[in-house]
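As you look at this complex, bear in mind that one protein chain is not there, while each of the others sits in place.
Think of it as A and B in the order they're written, each chain with its own count starting at 1.
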Amino acid sequence: MSNRLLEVKNLVVKYRSGKTAVHAVNGISFGIRKGESLGLVGETGAGKTTTALAILRLIASPPGKIEGGEVEYDGKNLLELPESGMRHIRGNRISMIFQDPMTSLNPVMTVGDQIAATIRLHRKKSRKDAAVEARNMLELVGIPGERYNEYPHQFSGGMKQRVMIAIALSCNPSLLIADEPTTALDVTIQAQVLDLIEKLKREFDTSLLLITHDLGVVAEVCENAAIMYAGEIVEYGNLRHIYKGTLHPYTQGLFESIPNIDEDVRRLKPIEGMMADPTRLPQGCAFALRCPYKDGGCEKNAIPVFEPEPGHLVKCLKWSEIKGSDRRKRLEERRGERIA
Amino acid sequence: MPNNPGSKESSKESVMVSKRNQWGDIAGRLVKNQAAVVGFVIVALFVLCALFPRWIAPYGYDDQDLAKQFVKPCAEHLFGTDDYGRDIFSRVVYGSRISLSIGLVSISFSCVVGVLIGCVAGYYGNVLDNTLMRLMDIMLAMPSILLAIAIVSALGAGLRNLVIAIGISTIPQYARIVRASVLSIKDQEFIEAARCIGASDWRILMRHILPNCMAPIIVQATMNIAIAILSAASLSFIGLGIAPPTPEWGAMLSAGRAYLRNHWFIVIFPGAAIMLSVFAFNLFGDGLRDALDPRLKS
Partner (left out) sequence: MKKLLETRNLKKYFRTPRGMLYAVDNVSFVIKEGETLGVVGESGCGKSTLGRCVVRLHDVTDGQVWYKEKEISRLSRKDFRDYRRDMQMIFQDPFSSLNPRMSVSQIIAEPLIIHKMCANSFELGRKVGELMDTVGLARRLASSYPHELDGGRRQRIGIARALSLNPRFIVCDEPVSALDVSIQAQILNLMQDLQEELRLTYMFITHNISVVKHISNNIMVMYMGTVVELAPSPDVFRYRMHPYTKALLDAAPIPDPDKKRRREPLKGEITSPIDLPAGCRFAKRCVYASGECFSSDPLLKEYRPGHFTACHNTEKINEL
């Protein structure tokens, strides 16, 4: 596709300590179009945050290092940009919201000034104009303008996250990366913040890369989803592909692990075992150890990417088997009942 | 299934309820830390000097030879001789015994008392905390050297009283540090968990809180050994500490002060001994703190 805003190709990131290397991200590729929102889903240690930091070249080095791949943004490879060019991108063209709003704000600066400072950093604006614009941003995210001169500790968690969103959007970036933006918040506040992100995304026509472990959040905000496991994207597609036509055993496992509000299941079906040790990843499929479908072929060679239907990518040799399996049928039946 | 509660393949066997052989781990981590090894070697050398001065020192510490005043360092007198013609190298070697024991004994004393006060104040809080800590504040308000002077002049000069004086004057430092770490550890969930299984206050303090605030205590203690050696030197200098001719590094330093302009070696070598021991204790202490923490990988 030509109208891709961001294109990540074969990104490899490793963290080294002494002789061991943690294979955090192992050759992942994905793209985001203008105005698209992509959910990057995975559990702790899957490499989601590392991917986001790599896009912005914010990986602490050492120990981390981007060992290969390209991050193409607006036709430029960000990995080859000089640091000064990168500074122009960060916070201006691509901005990021972090999980913990409590520690992302400067405690000794008023929230209004923090927004204004970001604006002045990237735009040639007088102090006064920046302050006016900052006040507008505050009101846009649902905080009364008179709270401009208050300090972060006077705000609740949800309000702080709103301030973070205001800072992130203050320079009208074309891509917003949100790293678990609602994980630290209560559900009712999470709903408010998600609605806000959605609304602003539409208003500003911003693309969104939403990183989360919560499949529910992705279903609510995103159009496409990528499921990450052990530093790889194992399944990619639009919501219908991922939620209705699940093809990767790990994605299936995730769905079956979540207790569902709308139905009663006596026992959950957890994915057995634990994530593969990222310092010693197996040759073949990293999920093979925990996979109910695996056979000898899975553990031998690297797994290629299949495209069973247009736009639905899956990294599994057994996808056709899974498509016809009982487990999948059961899953579909369950879903069918629920909709009925 | 890994979580099937029915799996009892080896339920007859007993599990060793213990830590892994911890000393091996600690030693392993310590050896990896080069700075700590350097510190350890230097400390060990001083300890050797303190234990067996007779075998190391070529002369007695008070062998005077007035014919050989102010001899510059040479093969015969490695560090030269002082105003009485005594061999400085021998005096430094003998002095390590006095200085190290003042340092170690006074620090152990103040450490134990200070840690206890800090634990009690931090753990029980309220009135007890206020009373104890205000008392410590009063002690801190006086310069510790003045406090030591007051104590020594009340008790009389001498090695034992010197140790007591220095020990008492450093108690508040430990109390404050320990109280602060107790306060931060007290609110963690594993303390609640310990209360929930019925552990007594004493057990919680000794098994759960104290082991987790060792790091700042060790650092403070190793730094204080240095301060104790210096305090002893100062007290000796004003005549409240070790009486000559007993070789104490600080006393040697102050006695040699008058000759500094013409005979540098009289003060340089005892001074270097103080500096080196302080430095070594700090390096070793830092390494020990890291090695004692099982969370840091070896």
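Quick note on the criterion: a contact is a pair of C-beta atoms (placed from the backbone, for glycine too) under 8 Å apart; a residue touches a chain by one contact, two chains touch by 3 or more.
Bear in mind that the values here come from a model prediction, so they are computed numbers and not experimental data.
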From A:57, A:147, A:213 or A:323, residue that would touch the chain that is not displayed: A:213
Chain not shown: contacting residue from A:254, A:276, A:291 or A:316: A:254
Candidates A:29, A:110, A:192 or A:279 - the one touching the absent chain: A:192
Touch residues of chain A, complete complex, unshown partner: 43-44, 156, 158-159, 186-192, 194-195, 213-220, 239-240, 243-244, 253-262, 264-265, 267-272, 274, 335, 338-339
Sites on chain B contacted by the missing partner chain, in the whole complex: 1-5, 7-20, 188-190, 192-200, 203, 207-208, 211-212, 294-295
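Operating definition for what follows: only the chains that are shown with their structure count from here on.
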Inter-centroid spacing, chain B versus chain A (mean Cα positions, whole Å): 51
